[in-house]
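A protein chain is absent from this complex, but the other protein chains hold their places.
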Amino acid sequence: MRTDPDVFLMGEDVSGGAGCDGEDDAFGGAFGQYKGLVKEFGRERIIDTPITESAFIGAAGGAAATGMRPIVDLMFVDFIGVCFDQIFNQMAKFRYMFGGKSRCPAVIRFSAGGGFSAAGQHSQAMYQVMTSFPGLKVVVPSNAYDAKGLLLSAIQDDDPVLFFEPKVLYQETAEVPDEMYTIPFGQANFVREGDDVTVVAFGQMVPKAAAAIDALAAEGISCDLIDPRTTSPLDEAAILESVRATGRLVVVDEAPPRCGLTADIAGLAADKAFSSLKGPIKQVCAPHSPTPFSPELEAAYIPNADKITAAIKATLA
Amino acid sequence: MRTDPDVFLMGEDVSGGAGCDGEDDAFGGAFGQYKGLVKEFGRERIIDTPITESAFIGAAGGAAATGMRPIVDLMFVDFIGVCFDQIFNQMAKFRYMFGGKSRCPAVIRFSAGGGFSAAGQHSQAMYQVMTSFPGLKVVVPSNAYDAKGLLLSAIQDDDPVLFFEPKVLYQETAEVPDEMYTIPFGQANFVREGDDVTVVAFGQMVPKAAAAIDALAAEGISCDLIDPRTTSPLDEAAILESVRATGRLVVVDEAPPRCGLTADIAGLAADKAFSSLKGPIKQVCAPHSPTPFSPELEAAYIPNADKITAAIKATLA
Amino acid sequence: MSISKESLLHAYRTMKTIREFEERVHAEIMNGQIPGFTHLYTGQEANAVGVCAHLDESDTIISTHRGHGHCIAKGADVSGMMKELFGSSEGLCKGKGGSMHVADIDKGILGANGIVAGGPPISVGSALAAKIRKNGKVAVSFSGDGSVNQGTCFEAMNMAVVLQVPAVFVIENNYYSEHTHIDYAVGCNDLKARTEAFGFPVFVADGADFFAVHEAAGKAIAHARAGNGPAGVFAEQGRYHGHFVGDPQAYRGEGELENLRENHDPLKVFRQHMATSGELSEGELDAIDAEVMAEIEQSVVDAKAAARPTPEQVTADVYIQYGATA
Partner (left out) sequence: MSISKESLLHAYRTMKTIREFEERVHAEIMNGQIPGFTHLYTGQEANAVGVCAHLDESDTIISTHRGHGHCIAKGADVSGMMKELFGSSEGLCKGKGGSMHVADIDKGILGANGIVAGGPPISVGSALAAKIRKNGKVAVSFSGDGSVNQGTCFEAMNMAVVLQVPAVFVIENNYYSEHTHIDYAVGCNDLKARTEAFGFPVFVADGADFFAVHEAAGKAIAHARAGNGPAGVFAEQGRYHGHFVGDPQAYRGEGELENLRENHDPLKVFRQHMATSGELSEGELDAIDAEVMAEIEQSVVDAKAAARPTPEQVTADVYIQYGATA
């Protein structure tokens, strides 16, 4: 934002306290991510909105189509239902429907996923749903370092980018470099390298998969762990290369099973790496139900290291 | 509707002409599906609404939760973006979030899919997206006979049912029995039976797949053609049984490739029928782009018999 | 409109129950006993109770993310609610919903709702059912001052007028949506007028005063019940706690909260009325206080002792006839 006057931030309570008598920088986003920004950039570029997602997400599309680079915050991705049209039918399709003559460099940030006992309407992943729409780019970082580099890429990108922040990862504090760096879209990260099984995991599943894999090392099982970082574009080449080498694949995501990313990657491998496959492709995901509230239920719902371990072993059986 | 006073129909112009000076039964739905109903049941049970999808889809949820059996018409499924929350976050989740104490017997009808040169915002399939949400049942008939039997099942079902009518199939006229019959959900139809390859196809892809398969018979290739009829619940057993017998699978759908039904079925087989597989699982679907307007482009976009034929042969290569 | 002694006792008891329920929930959250996101109704009790006083079990309400007060006012079982908030499988929603989704369909409670303005369209559907069945029932939706800027809310209001259904829209102005003031978020400066422009009457009340709400809501509900189409209630009242538990509320002006607690406390206001009218004695009110405290204490004891859900329950109750896929 310091370097590009076209960038601005908009959303409900991104600074907070608009129209109030108290302190100006009272809030700074539902997870405090934007704290301090309004002091630096003022209310002209850090714009609080009413609760009116269709209007401000749509406005981001309109501002982007007319030359700005808006970043908008939807707080919880679960709220996408009230502004869905503006994302999948408008922003996503401008460029194509208008014959390539427009660009729409908007970034929409969402917190996503479970782990907070926030129940059915505040715990969804949803990036698997958004991955299905051509015209959108979809980013799902699994750690703070990547998040920064991917966010800077997102802001510079000329297409609409949906940026999903697994909300349990806000709790982590990690050192990130102060300087500006970008991580390109469509480039997977090899979090672990190994020979026996390829594990592909998304978002908050990446550290869980890493834990499972690290424990399995003691049993002499070594795995590739691939974090695609962006689901659209997807680094198909990295995944296929690994599967061709290991012959075995486990895909892990926290979303429910139907028409999700685990099936997406499994389908990819079952076609393009078929001849290398040595065992069934296993998918680890949530069951086919909404996210439950109770911590015990949620713990049983979200995939954990045990389930990942079991799946890895099942491919070797 | 004749037998159950709790059933009513609601939507934009489901009768048409509300508030107008002209004839009462002037319209009857965007494809004329409801012609005549308002004459029989009156405006109390055939309810025209303003253009206000969130309100009337939400109202269907509310009426269903309080004992009615609404049928609502969204015209084109592409309009789902303006009322998406009411479907995936409200109706779909009432039962679960409320601890099983509610029921929501609402049916939402949509026309879906391409083939009309209706471009990016009036040609989407979308049933693959809705299949991903637990709590919703999703129906995609491929012919008039099934449509009637599945619709009657939908109306009797106590969960929210999304009923997708591939719009090119409206053009077909077919004889359907006058009497009432139901087709249960989760029961696939074997449209063709064969030994070499299993083909699973959805909606308007079923007749195209059948044409491809019939032509291949001359080359001595015989295929099972499975029409799941409902994508949620899905008749996994039928698909797996067939794949275990043939060892080869082609999945055909008109939606774009990412996180869709073709991947969903491929992923299922790559896990649970792995040991029977003799060749790569092929997916035939639209490319990763919005639906184009121009007939030539749309013809190149929507899968056709040639592409299905090529995929079937590729599994045998 | 004179209110029977029994109704007065019930109203006070209900307001006090809400207050103590919320304060105790607050304390238990601070203790780490209640998981998830919770929004408290403290300070707004008169509104829920004043409205629900006109409803019976087969009328429906639909609530918001700040739903405990509405549910208690409509007759939800307090112990079942506390168990739900603790995540027990004996909770009102078997531990699946939590604070943002407490519901009891049998009591006409269509649920708290985690989506701002998710409720009004659903409520219009309940009102439509009442109209089709001609059973004289009404459907009430509660909306915050922030939620009324949401498209779903406007749509529901217009459609209720078009279909002439007995829907009552109760707008609770506690001045804030999260940390943003109504004066900012509602562009026009007259929310009542903007609402009335949709074509139905809106009755205004001091939302800290049970009697004022009772009167305004009485008019609105009577209007709807009589088949005259929708009506609205617009009431101002303070929210004592932050938007969510833990919110430091730095956005508030100096002395604002103190003034609310001092001069706009529904319980105090009610007691003042009683002191003037003499309808209920201090002793009677004190006795209720004691009973309520005991009931809430017991509900927490029970909630802590209640059964915890087991993993198999995750996939139960997704569908009615159909088991889970995974």
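A, B and C label the chains in the order they appear, each numbered from 1.
Please note the rule applied: a residue touches a chain if its C-beta (ideal position, glycine included) is under 8 Å from a C-beta of that chain, and two chains touch if they have at least 3 such contacts.
The structure displayed is predicted, hence computed values, not measured ones.
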Next item on the list: Sort through A:3, A:66 or A:275 and give me the one touching the missing partner chain.
Entry: A:66
Checklist line | Contact partner of the left-out chain, one of A:185, A:202 or A:301 | finding: A:185
Next item on the list: Consider the whole complex, including the chain that is not shown, and state which of C:46, C:186 or C:231 touches that chain.
Entry: C:186
Margin query: Looking at the full complex, which residue from A:37, A:129 or A:234 touches the chain that isn't shown here?
Written below: A:234
Notebook entry, point to check: Which of B:81, B:149, B:166 or B:207 touches the chain that is not shown?
Noted result: B:81
Next item on the list: Using the touch rule from the top, list residues of chain A that touch the missing partner.
Entry: 8, 44-45, 47, 49-50, 52, 54-68, 70, 85-86, 89-90, 94-103, 134-135, 137, 157-159, 185-186, 232-234, 236
Note to self: Touching the absent chain: which residues on chain B qualify?
What the structure shows: 12-13, 16-23, 26-27, 48, 50-55, 78-79, 81-82, 116-122, 256-258, 285-290, 292-297, 300-301
Checklist line | On chain C, residues whose C-beta touches the chain left out of the figure | finding: 149-155, 157-162, 184-190, 193-194, 196-199
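By definition in this document, only the chains that are shown with their structure count from here on.
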Checklist line | Centroid-based (C-alpha) most distant chain relative to chain A | finding: C
Note to self: For chain B versus chain C, what separation do you get between their C-alpha means, in angstrom?
What the structure shows: 39
Item checked: Where chain A and chain B are represented by their mean Cα positions, the distance between them in whole Å -> 29
Margin query: Taking the mean of the CA coordinates per chain, how far is chain A from chain C in Å?
Written below: 35
Item checked: For chain B, residues that touch 2 or more chains besides their own -> 54, 85-86, 89, 96-97, 134-135, 232, 234
Notebook entry, point to check: Can you list the chain C residues in contact with two or more other chains?
Noted result: 93, 95-97, 101, 113-115, 151-152, 318, 324-325
